[in-house]
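Only a single protein chain was left out; the remaining protein chains are all shown in position.
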Amino acid sequence: MANIDINCDMGEAFGNYPMPNDETLFEYISSANIACGFHAGDPKVMQDTVTLAIQNNVAIGAHPGLPDLQGFGRREIKISPKEAYQITIYQIGALSGFVKAAHAKLNHVKPHGALYNMAARDVKLAQAIVDAIHDFDPSLILYGLAGSEMINAASKIGLKSASEVFADRTYEDDGFLTPRSQSNALITNEKESLAQVLKMVNQQQVMSVNQKVISLKADTLCIHGDGEHAVEFAKTIYQSLKNEGITIKAPTN
Amino acid sequence: MANIDINCDMGEAFGNYPMPNDETLFEYISSANIACGFHAGDPKVMQDTVTLAIQNNVAIGAHPGLPDLQGFGRREIKISPKEAYQITIYQIGALSGFVKAAHAKLNHVKPHGALYNMAARDVKLAQAIVDAIHDFDPSLILYGLAGSEMINAASKIGLKSASEVFADRTYEDDGFLTPRSQSNALITNEKESLAQVLKMVNQQQVMSVNQKVISLKADTLCIHGDGEHAVEFAKTIYQSLKNEGITIKAPTN
Amino acid sequence: MANIDINCDMGEAFGNYPMPNDETLFEYISSANIACGFHAGDPKVMQDTVTLAIQNNVAIGAHPGLPDLQGFGRREIKISPKEAYQITIYQIGALSGFVKAAHAKLNHVKPHGALYNMAARDVKLAQAIVDAIHDFDPSLILYGLAGSEMINAASKIGLKSASEVFADRTYEDDGFLTPRSQSNALITNEKESLAQVLKMVNQQQVMSVNQKVISLKADTLCIHGDGEHAVEFAKTIYQSLKNEGITIKAPTN
Partner (left out) sequence: MANIDINCDMGEAFGNYPMPNDETLFEYISSANIACGFHAGDPKVMQDTVTLAIQNNVAIGAHPGLPDLQGFGRREIKISPKEAYQITIYQIGALSGFVKAAHAKLNHVKPHGALYNMAARDVKLAQAIVDAIHDFDPSLILYGLAGSEMINAASKIGLKSASEVFADRTYEDDGFLTPRSQSNALITNEKESLAQVLKMVNQQQVMSVNQKVISLKADTLCIHGDGEHAVEFAKTIYQSLKNEGITIKAPTN
């Protein structure tokens, strides 16, 4: 039977600004990517989110982003590979502090937003990021866009990776995500989204925005925690996969 | 024969702003307290400073501060003990990332500036900080003001500590440092400073600003890296201690 | 007939983090204190909020805070009077940029959170802040806690002020607000809050937490925009005051 991991970006609150869905979402995921204070998150939020992950038996991952709280890590910043290495080490380290203090285990790393997208296409950024992960702890798992340079770079240095697919994002013919700046970037219809998920998990395929069938590896499914219906939709996906007999669990090393 | 550790706050550059003495100072110290990005330091500076510490065989410590780059961590911020715990974990974790990636060992933690001074007097802040250090790694050593609540708090939970004394700061009758806001806070005369150091290391005593002899434990001597004559003075202290037959080395656990 | 201004802290969103009530609240207030990017707010939020204030014909004020986004400006930072002057000028200037660009008029300045509370009791901080306001534009109006050092300081230099009272905060016997750290700091019962408002507006009096009747000047009433029932409550207060025949309008100079 098929397996899939469900991951979600968690701990993206900051200071006085809550992310109210986080607590409930933990019931419907197997991996949490926890923000590390650069694009979102702060020391309090990080500690609280690590605690929630442990209580819900969800795999803990670091979710390093670009240093841009105002832009939520979604604006490209032209950083060098060396800078990418350094901000990745810093943020994994910071999150691992809370994980260590709670006697838990850090399982994976998933870069966030613009850092994720830039490294999906840029070989040197991808190498720098996987080097950082490997140098910090070679038993960590990279979560990266299926078919991306990040997955390639991890493979080259023997770092385990999980190929990520998206429930509510559309795909272009080359297997990359349609940029958020385009109107058809998001799937807002729940049924379409669910159908895409099942196709990806069961057949390792997705239909592009141009109606082309694309092969893609689906190890981990990203769901989003923000938006009005996020919790409801997370629950629907979780239960639909369960009903199909698919095992939901995080990759391990 | 007497032993003493010489520690110095290092890696307090930021972005485009250098701390030009750092490289040379490494020759005259046995412990480096490396800034973690809150009051000073950034991922690049942290990596570079860890590298220098390793090359110079100097013990590596985390130097967590209040989140106040503009105030260089010297302005008191009223944080709760829980917040003190969280910012300490975050910063130790972040620095430990670079230490781990370099296959080196984190030796100690010394809080910075206002955090150091607040926790020297406030039992609850002191407890929170030593708890954070212990939860992260019970083999770490706290560097704290001799006679302070931090040293007491470490002792209570079985965390090893090193009592810190200052070469260029004057002491009040209660053994605390004269606040920097007062005109007699700093010893600017090199000979006086050196005399104070030798008295502290050899006799575990210091003369207060009111000419009272005070007992104090001297495990580690703090020298400062900024100021025009900082490097020269560091060299003088280092060589004077050597000439006296005193062994200069970091505390270990 | 009695007059009262209703003011509310607005534009306290930041980046990806919304303050969803702002738009509706503008219907029930006469003065908006707009965050300036230090404790909350960012250039986009500031422009949008200035635009909303103009559309709703609401008086525009700057709402400068301490440089502490994570603590939402609610944690005391020990700054000097000179630093208070400088951060006040900076923030008023920044907000006035958007006001000028929109050909509108800046009406008042209300310090935020810990800065407001520190300056209410500290003569030197109060002087520094009113000097900043006066130096920037002597026709601006200070909104400050009724009976506070800020009101005194404004009076001394001939800066017009509006004495502020709170709908949902309790008062101590000395006329200061019960600190938020205490359990009885907030009035959560809507009827009690409304009764307090009417007593303050009509009789210039308030009942302290110890049931003592205190005189206080009530030029402007602060309502809060966060919280589940904030909009509803704002509407209730607005309509109750209207029904009592009280004119709701901002002070002018």
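A, B and C are the chain letters, set down in written order, and residue numbers restart from 1 in every chain.
Basically, contacts are C-beta pairs under 8 Å (C-beta built on N, C-alpha and C of every residue); 3 or more make two chains touch, one makes a residue touch a chain.
In this text, all values refer to a predicted model and were calculated from it rather than measured experimentally.
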Full-complex touch with the removed chain, picking from A:70, A:178, A:204 or A:240, is A:70
Among the options C:3, C:86 or C:208, the absent chain makes contact with C:86
The one residue from C:135, C:173, C:192 or C:226 touching the chain left out of view is C:135
By the contact definition given up top, give the residues of subunit B that touch the hidden chain.
-> 14-17, 40, 42, 69-72
Touch residues of subunit C, complete complex, unshown partner = 37, 43-44, 46-47, 82-83, 86-87, 89-98, 100-101, 132, 135-137
Taking the full complex into account, what residues of subunit A touch the chain not shown?
-> 67-68, 70-71, 75-79, 114
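The criterion applied here is as follows: only the chains that are shown with their structure count from here on.
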Residue numbers in subunit C touching 2 or more other chains?
-> 70-71
